[in-house]
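Note that one protein chain is taken out, while the other chains of the complex remain in position.
Moving on, here comes subunit A:
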Amino acid sequence: MQIDPVGLSLVLLQQMCVYLVVAYLLSRTKIFIPLTHATIRPPHKLACYVIFSLFCIMGTILGMPVVHAIANTPAIGAVLGGLLGGPLVGLGVGITGGLHRYSLGGAFALAAGIDIVVQGMLGGLMHRHLIRKGKVRTLFDPVKAGALTFAGVLLELLIDLAVAKPFDQTLEIVRLIAVPELIANSLGAALFMGILIDRRALIERQSSLFSAKALAIAARADGVLRRGFNQENSMTVARIIYEETGVGAVAITDREKILAFIGIGDDHHLPGTPISSLNTLDAIAHNEVTYADGNEVAYQCSISPTCPLGASLVIPLVGEDSHVIGTIKLYEPKTKLFSTINRTLGEGIAKLLSSQILAGRYEQQKALLAQAEIKLLHAQVNPHFLFNALNTIAAVTCDEPEKARDLIGDLSTFFRMNLKRPSEIASLAEEIEHVNAYLQIERARFSDSLTVDIDIPDSLGRVRLPAFTLQPVVENAIKHGTSQQLRPGHVAISAREDGDQLVIDVQDNAGLYEPKPAGQGLGMSLVDRRIRNCFGPSYGVTVASDRDVFTRITIRVPLEAASK
């Protein structure tokens, strides 16, 4: 076989092409991603070492035997391994590649082995140098990589001349392989780096596209579903997703029916109709993403056999306690494939919408709670009582101005106490003050037809209980008790200790108590529920009644409030 530098150059360049094709194919896989960054993490460094060692060995194997040596391209793997992975990786790749080359034998075995180690070191030193200078981007410069490899090959040739014996033969071989090796290795390294940075640019472009889409959807859909997970709002969100992702169609469902559908097939996928797709029902039942790509997993529209949609991605929307509240569905027509971007984006959108719906429900509950509180406050200020009290004051103003002034004072006290929040804790003394103010007015209203006895030892005045416990009970005794009978009314309020409990009895002589789910029962059960919430189930309100004779309401709270 005729060996001349030109022919050898062509052969080496051919080899390099095979080498680069392998590199290109590898670059399409995930294992290549760590190589696109100047990495400092051990697992990435390990990946870097393994990959470049393989390239290094491949460069040796693809080599061309020339007399006693091999014209080859392991320098690319060694130099780039060091350049991208740092001195340690460079040394590792060099030693691995070097041992492999040495094991193949030949006159150049030792020299070539040393060459590879030196080239790995060279790459590694350059890596350290550039990192220290803060020029990370320069690591990926194809021209610089080519130049460094060029230098590496020059070194290699010098080492060969120094180490390999006999010198004459070595000189002859070096003369023969110098130019082809310099060209093939430098060019190969530069192109390899080119593939690498192309790949990196692609990933970056994809992720920036992804981020842009995700951000656009997030910004446009912000707060829409917070206003309620219904047909109208779902339609708005579906339109935004449809416009931003460019998929064939978008649907949003709750657990039972389609809330929104926009895009291809909206003539037969109608909002308001029940879910018929098994994929969707599966996604709801098992809280998992179901993906029917139309190839591996068959997709067929469950409504119309002529539907042009060919693939669907169903992602559950998840509410409290991982409970599925609906789904979001992306479709592509039979003529188009699902892009991975839209697949990942779909899952992200589902998360975004789920949290919006959750936030909306939370706000709704907060509003309901506030409403309940307002209702309670309204109940405290019974307008009937207020206007009757004012009427009573109007009646006594002329003849008994002193009494009128007293009544206005009582009314003030009563309303001041009413302004307390129902969640507060009050002392029994404060509760009695509240009741007294109320009773002064009621006694004035009903004059002789209402008498009240209060028998509460002063020593119990400091016992704590929820505010608005006593007054509503006394008001009930008058409103639904004594004021509903034709004979004079009597109310007795007493308190006593019973073991570690404070027991308050409110008894009227009407005996008109009737257990009702609403009305009278509401105020009473509210008082009862609050005490139980506050102190536990062994406390609360009980009722005893004998028709037309008496009704007795008994309140039990702990003497020493170990309030929760």
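Simple rule for what comes next: a contact is a pair of C-beta atoms (placed from the backbone, for glycine too) under 8 Å apart; a residue touches a chain by one contact, two chains touch by 3 or more; residues count from 1.
The rule is simple: contacts and distances are computed from a predicted model.
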Choose one: "Dipeptide ABC transporter ATP-binding protein", "Multicomponent K+:H+ antiporter subunit C", "Two-component system response regulator BtsR" or "Cell division protein FtsW (Lipid II flippase)". The correct choice is the protein name in UniProt for the chain not shown. "Two-component system response regulator BtsR"
The listed residue (A:Val396, A:Val503, A:Val543 or A:Leu559) that touches the chain absent from the view is A:Val396
So which of A:Thr29, A:Thr306, A:Ser322 or A:Ser447 would be touching the chain we can't see? A:Ser447
Just to verify: which one of A:Gln206, A:Asn287, A:Ser412 or A:Gln484 makes contact with the chain not shown? A:Gln484
For subunit A, which residues lie in contact with the unshown chain of the complex? 383-384, 386-388, 390-392, 394-396, 398, 444-449, 483-487
